[in-house]
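Apart from one protein chain that is not included, each protein chain of the complex appears where it belongs.
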Amino acid sequence: MADSKRINKEDTGRLLDEWSKEFSVSVPSRENGMPAMLPWDGKDTSFLEWYRNTVIPPKANFFPPYEKMFDFQKGAEGYHLELPPSDKQKQLIFGIRPCDARALTILDTVFQDTYQDPYYLSRRANTVLVGLGCTNPYDSCFCTSLGISPGESTDVDLMFTDTGDGFFIEPVSDKGRELLAATGGLEDGLEADEARAKDVKEAAYRKITRRIDTGDIQQRLAACFENQDYWEKVAAKCVSCGICTFLCPTCYCFDINDELSQDEGTRFRSWDSCSFPIYTRMPMENPRQEKWRRVRQKVCHKYWFYPVNLDITACTGCGRCIRLCPVNWDITQTLNNLPASS
Amino acid sequence: MTTDVSQRFLARDNVYLPHIAVIEKIIDETPGVVTLHFNFKDEKLREEFTFKPGQFGEYSVFGIGEATFCISSSPTRRDHLEFAVQRVGKVTNALHRLDVGSEMGFRGPYGNGFPLDSFAGKNLVFVAGGIGLAPLRSLIWNVIDDRDKYEKIDIVYGARSPADLCFKYDLDAWGNDSSINMVTTVDKGDASWTGREGFVPQVLEQAAPSARNAVAIVCGPPIMIRFTFPVLEKLGFTPEQMFTTLEKRMKCGIGKCGRCNIGNLYVCRDGPVFSFAQIKGFISSEY
Amino acid sequence: MPFSVCSIGILHFTGVKLKQAKEWEPKLLGFLCRWCSYAGADLAGTSRKKYPASIRIIKVPCSGRVDPLFILKALQMGFDGVLVSGCHPGDCHYQTGNYRARRRIAITKKFLEYAGIEPERIQASWVSASEAVKFTGVVTEVTKGLERVGANKLFTDERQGDGTATAQ
Partner (left out) sequence: MEQRLRSEVKALLEQGKIDRVIGFEPGSLKFTTTPLITSDGGDVDHLVINPFIVNNLSVYLTGTSGRVGIVAKGCDSRSIVSLIQDNKVLRENVVIIGIPCSGVIDLTKVERLAGKDRDELDDIVRQGDKITVTVGGERKEFPASEVLFDNCLGCEFPTPREYDILLDEPVTPTPDKAISEQKLDSLREMPPEQRWQFWKEEFSRCIRCYACRNVCPACFCERCFVEESEPQWVLPVPRWQDNLIFQVIRSIHVAGRCTDCGECERACPVNIPLRSLTREMCNLAEELFNYKVGIDKEAPPLFVAYELEEAEDLIR
């Protein structure tokens, strides 16, 4: 490839250093005991050894667990509202996996739908995504069923492929091409690197064995939507916690709450989850009081309602919901065992 | 006025930032319901603001939170805006505590509103229960102010008891309007009640408005809506001829926060006004 | 002077930001049983006994009404300490409310200490309706204890500047 580059692994720190001059760089980090995309400390590149994927999905870098929407203050003239200062600092996320990058493309659709979400979209516009292809996916991964290849991505700006001693670097977007052109100290990619990268990508693809059957999925879900027995059976062991939704890279539901201390306060938004009964509870009734309705909503939303509305399935097969579930509720089993009708 | 709905009446380009509005009048409707009259603090917005009957807003009591209510006044009467609040929880309690002159926040208008153009030249049947009259009230006054455009008007309105009837001043006005066929009913009357008794769906069945060249617009508690649709079907209304405006728990009002869906439809984004044809697939299940 | 709030008065407190005089002085929230300690405090007031003005009082129907949550919430709101005061063992208007309060307070105090909250901040006493002198003594002692441990900065957050209703 003409505009591809290569770099030795031991030079990764130097490259991140260079990018840090222009960007606030985030890398996979587990300094808090749990892997997430956190600001690079300027030295540690040990993630190259241990990193498979983060627990906290990179959506948190754009749509954090909670954020300030605005402050308010009551004065003699009435209420004054103050937006948080817009962050002009450019961001770079290094090492995002193809599934999680696709998740951002999915989130873009809902946060742009009709009304622009200023908080998410401004961070998104400010950020360069540097993808890193998987070489060692988890046994819970099923991205290939969602049309994602673990080694490739069209949703990032630059794509890195681990070729053993180094990385083969391909620009994906114009933003990535510009960044690559402006980055010094990179060698041109060799044909041998490209060939090696191709093998790595194919090998990663083959490593993913977990599958879901996506054929006619909307029709199949519609056919068993009213099958209460099936949904009750599927939901029986769910404990209605928020892990699968909070840590899903495509789940975007949120709650809005105010904090008051006398005459001033803050409006926050924070992650919310369709697993919680309170999520839909109204004073007189709750349309999804029963657990099976909530489980059904989660599954149908991802594979049926979301694609009908926004033309893309709201799942990337990253497997977090399976891997992190405290009772091993497995969405692939739910989808693969859908009964043919009610 | 911009035609792009997403840009209409945005405060500082941020769709989540409310406009400041001032309460101008408070009317006690029933023991648990008040109607609040308000206007925007910003004079330009006060001039420019427009909406369609059936659209809703997000109302803030700063420090307590936001809640969703339809605008219950008619776009044809624009010296102020109105909404009705039943006291049921944190934000509605706080709204009830506001005084004339208090400031609150308003975002909107959101939602589709009623397809008013398609109602022209038709007989209109309004069926409402309790505070469910609020969104229909906006539409009814709009229709009355454009009376020539529409044919016969039937209104069936009911509440649990005489004390629970909202907008009594409107009920009187419509009852006195010879161009409107108005039926008011209560589930159970009291000593002074001389009007009808009976549940709304049954009273509707007795009133038996014709389905010919008609549309029915229904709003009330879910249980009433569920029992009203079959009656309308019996009277010959097709699912396309029946409209309702739905209420769900909402936070953002703009189709992002996720909780108000019925199947793939979001009450805030695709509604709150739906034809029965749109929602009948889910109505037994999640509404 | 103590000011009285009804037993759900904590509701009104959750939105309060305490105003702070220039010099820090301890602020103590007292949950006083209406059958004994509250009357004791009243008696202290009417008989013009002197005691520190540090205390704010919420009247509760029984010391057994006090959920550990009230205590922690008061600390988050910026009170420097909490005093739960009820009837002497054997004197509970509801027979056993104070015995149950005792278990709860004991566990709460020890547990919050383990979590890192100074034990001086969580105090309990038995004060009867006639013990105005004991009441003033308790408030004085507890206030002194709070002066020793200093201002409650448990929930302040230098980085974010929010999440706390601590005095400014």
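Letters A, B and C mark the chains in the order given here, with residues in each chain numbered from 1 onward.
Here, a contact is a pair of C-beta atoms (placed from the backbone, for glycine too) under 8 Å apart; a residue touches a chain by one contact, two chains touch by 3 or more.
On a predicted model such as this, the values are computed, not experimentally measured, just so you know.
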Left-out chain, listing which of the shown chains it touches = A, B, C
Message = With the missing chain put back, one of A:Leu15, A:Ala197 or A:Ile243 would touch it. Which one?
response = A:Ile243
Ask   = In the complete assembly, which of C:Leu28, C:Ile105, C:Ala129 or C:Leu146 touches the absent chain?
value = C:Ile105
Key: Touching residues (missing chain, whole complex) on chain A   = 32-34, 52, 55-56, 65-66, 136, 138-140, 236-237, 239-243, 246-247, 255, 257, 259, 268, 270-273, 276, 278, 291, 322-324, 326-330, 332-333
Task = Extract the touching residues of chain C with respect to the undisplayed chain.
result = 10-11, 14, 67-69, 72-73, 76, 89-90, 96, 99-100, 102-118, 123-126, 138, 141-142, 154-155, 157, 160, 162-164
Key: For chain B, residues in touch with the removed chain   = 89-90, 93
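One rule holds for everything that comes next: only the chains that are shown with their structure count from here on.
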Request  = Using mean C-alpha positions as chain centres, tell me how far chain B is from chain C in Å, no decimals.
outcome  = 48
Multi-partner residues of chain B (each touching 2 or more other chains) = 63
Ask   = Can you list the residues of chain A that touch 2 or more other chains?
value = 259-260
Note = Within the complex, chain B is touched by chain A residues 69-70, 72, 74, 78-79, 81, 83, 110-111, 113-119, 225-226, 252-260, 265, 267, 269, 272, 274, 279-285, 287-288, 293, 297, 300-301, 304-306, 308-309
Task = Write out the stretch or stretches of chain B touching chain A in their complex.
result = 5-6, 11-18, 20, 41, 60, 62-66, 88-89, 103, 105, 221-222, 247-249, 251-252, 254-264, 266, 269, 284-287
